[in-house]
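What you see is the complex with one protein chain gone and the rest in place.
Showing subunit A:
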Amino acid sequence: MDELLDQARSIYEGEIDFEGQRLAETISTILLSISGIVAFLTGFITQNIYQTLYIGLGGTALTFLVVVPQWPFFNRHPQPFLPPRTGRGALAEGISVEVDGKKVS
């Protein structure tokens, strides 16, 4: 049951990795711009403004569909976490944290 809820939460939040975020930004910009240009040109050539409206709205719907869900190609470069701490209040061996030149752990 918990596993199922975790999956549902993951789909709802749809988190993607850093490379995926860059990719999503590029895709949304390009798709929306192209659909706007195509919508205008099609409407102008056919002299029918309804073509412009529906192509523009269709392109936007397509962009939402491509960019918003957590597609696998947005998660191809997962960022690994640091190794877990070994003990209470202590970091793993070999890692030291310095703040203003003072060693804090």
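The definition used in the following text is that a residue touches a chain if its C-beta (ideal position, glycine included) is under 8 Å from a C-beta of that chain, and two chains touch if they have at least 3 such contacts; residues count from 1.
Just so it is clear, contacts and distances are computed from a predicted model.
**Q** Assuming one chain is omitted from the figure, identify its UniProt name from "LADA_0H19614g1_1", "Signal peptidase complex subunit", "NEDD8-activating enzyme E1 regulatory subunit" or "LSM2-LSM8 complex subunit LSM8".
**A** Looking only at the record, the undisplayed chain corresponds to "Signal peptidase complex subunit".
**Q** Footprint of the hidden chain on subunit A, which residues?
**A** Counting over the whole complex, subunit A touches the hidden chain at residues 12-16, 20-21, 24-25, 28-29, 32-33, 35-36, 39-40, 43-44, 47-50, 52, 56, 60, 63-64, 67-70.
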